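Of the protein chains in this complex, all but one are displayed in their positions.
Just so it is clear, A and B label the chains in written order, and each chain counts residues from 1 on its own.
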Amino acid sequence: MEELRETYITPVVPLDFTYNYRVGQYMERFLNSLKDKKLMGVKCPECGKVFVPPRMFCGSCNQKLDEWVEVAQTGMLANFTVGHVVLEKGARLAKAESPYVLGLIKLDDVDSLLLARVEKVAPADLKKGMRMKAVWKEELAGDYSDLDHFEPA
Amino acid sequence: MRNVGIIGVGYTPVFVSKRRDVNIAEMISEAVDAAFRNTGLGPEDIDAMVFGNMQTFEGLNLPHLWASEHIRALGKPIMRIATGGTTGMSALHAGYYHVASGLHDVVMVITYEKQSEGDSQVGLAGIITPEIMTMLSLGIDLTGGTGMGGLGGGSAGGVSFQANSYLNRSGATIEHIDKMAALERRNAALNPYAHLKDPDATPEKIAQTPLIAYPIRFGHVCPTTDGATVAILACEKKAAKLADKVAWINGLANCASDATTGNLIEGLITDPGEQRPCMIAAKKAYEMAGIEDPQKEIDMAEIYNGFAHQCLMFMDRLFLCGEREAHVLLDKGELEITGRIPVNPSGGVVSTNAIGTSALNRVTECALQIMDKIEGGHKVQKDVHNAVAHGWGGLMQYVTVTVLGDKPRKR
Partner (left out) sequence: MENKVAIVGVNLDSALDIEKSRERLIFDLVRGLMDDLGIEPTDVDTTIFATNDFLVGRTISNVFEDSPAGVYMRDESKVEMDATNAVMYGTMRILSGNYQTALIVSQGLCGHQVSPYLHISYSLNPIYDRQLGLLNELSAAAFQARDFLTKYGFGDDLMHAIAANSLANAALNPRQARQLPDISPQQVSESPYYYEPLRELHCYPPTDGGCAILLASAERAKELTDKPVWILGLGSSMDTYYIVERDLTVAPSATKAAKRAYEMAGISDPAREICFAEIAALFAHQEPILAEALGLMEASDAAEKYQSGETAIDGKLPINPSGGALGGHPIPATGGFRVAEATLQLRGEAGKNQVKDPKRAVVLGQDGICAQQNSVLVLGI
């Protein structure tokens, strides 16, 4: 007898999932400050670390964070990668149109790193420890895309 | 087997339809804080954690990962449990086994749902996404009169079959459902952690709400709620050290029947009100707890009822009354907070439904009654020695039962 091959169908899901994520008061203040080209963080009263973007808790100290600080927009490149792929809708892996650079920026006086796109530097010239500065969009919308990228300072 | 007790409970300050002021992780942290405040414990006292919610509602996969800091879970073992409507109680059971196994002494169980951030009906329809897809691809119209769209898990369409079946078998009427819903809305008005409250609810008022699918009226249906609940469990030795009062988990069980599509349709056509898994689980849990006659020995019940008729339906499935008796007890006033067998003094799921918490709240509400730590006016009048908590979910085919007592079982 012929071996059974199980058939499957792949219809397009007609359901549209809509989510409304409340950002909470910490992220709201961060977003609002983007409109003024400011980067805001919170400082832990116990370990003194400054976190950007801000959040409610320092996990290792079990402390609620409420001391706000405006942080510098310059720092150094702590880590980088050159992306050759992107995740498209449905997290499908696809080839990027052209390679692009992502960096983890260690802002001066901040203890967490900030993940951002890095521009105006050739991949071959990327070096850990390079000085970087924030570059803003010309027209600010009060969302995360306001802080456009980092580039060598 | 080690005895395991609940030594503390924490709720978010409110259970409401929209928590606009906090994000998901922040909201959960409020319940964690409350549990610490109520017990005087801190993160260092917690050996392990169990975390549960229904992730497709918020579209957030494994939310305990992102919330790691907010729930004070760094460096701790944490297990994520998700079984749909019963998630809260399944998580509690996992917490129980963390302790009963002897591997951990003090365990925190955390559940939440922030339903305002997602689409609950889409979330529920997601139970049968592949079936819906198949039907659509075969050209079956889900919007028209075929009724197929009503198959979704907890949706009113599917449940109306069940309610009709129950009314038919029990002799209860739609007016009894109105009455049950009114009772629960009134109870909810006494509970600071309930969502839909109406101190003046009457069966007549409920009867005026629009009919969704006979016999389900708008007034019979649970709301969608934002909220989080935390319970702290401990072994006997630790409980003696850490708590003045303990509600012991003396019996627990769960049972699933079949949910594949063919049988589902068969089930809906035959008897979705049968709920055999509930009877199997209840028997097992009572036996474990040493309860021989639940009608005599159980002092109160918290029953999972996304829809008001389910409270009556599950009463007999939990052996709290005879098969055609629940509505008679309701008529006699015995299910009231002041009655002989108070049911859902908290207001039930019909009044508050942050899904991940709903089945756990059934347990924590029983526990608080036993520990005499109820905040608000919904403390039942009689002493509570033994209580039963019930969770229902899956695709209308999965049940969890927990029997709690003011004394641990003797071994």
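Note that in this section a contact is a pair of C-beta atoms (placed from the backbone, for glycine too) under 8 Å apart; a residue touches a chain by one contact, two chains touch by 3 or more.
Note that this is a predicted model, so its numbers are computed, not measured.
The chain not shown here is touched by just one of A:V69, A:L113 or A:V135, and that residue is A:L113.
Residues of chain A that touch the chain left out of view are 5-6, 8, 10, 19, 21-24, 27, 51, 53, 59-60, 79-85, 87, 90-93, 102, 104, 111-117, 123, 128, 143-144. Where chain B meets the omitted chain, the residues involved are 1-2, 23-24, 54-69, 73-85, 90, 93-94, 96-98, 100-103, 123-124, 126-130, 153, 253-260, 263, 276-277, 280, 288, 393-395, 397-398.
The rule is simple: only the chains that are shown with their structure count from here on.
We define each chain's centre as the mean of its Cα atoms; on that basis chain A and chain B are separated by 38 Å. Looking at the complex, you find that chain B touches chain A at residues 19-26, 29, 42-43, 58-59, 68-70, 72, 74, 114, 116-119, 122, 125-126, 129, 133-134, 136-137. On chain A, the positions that touch chain B within their shared complex are 9, 11, 13-27, 55-60, 62.
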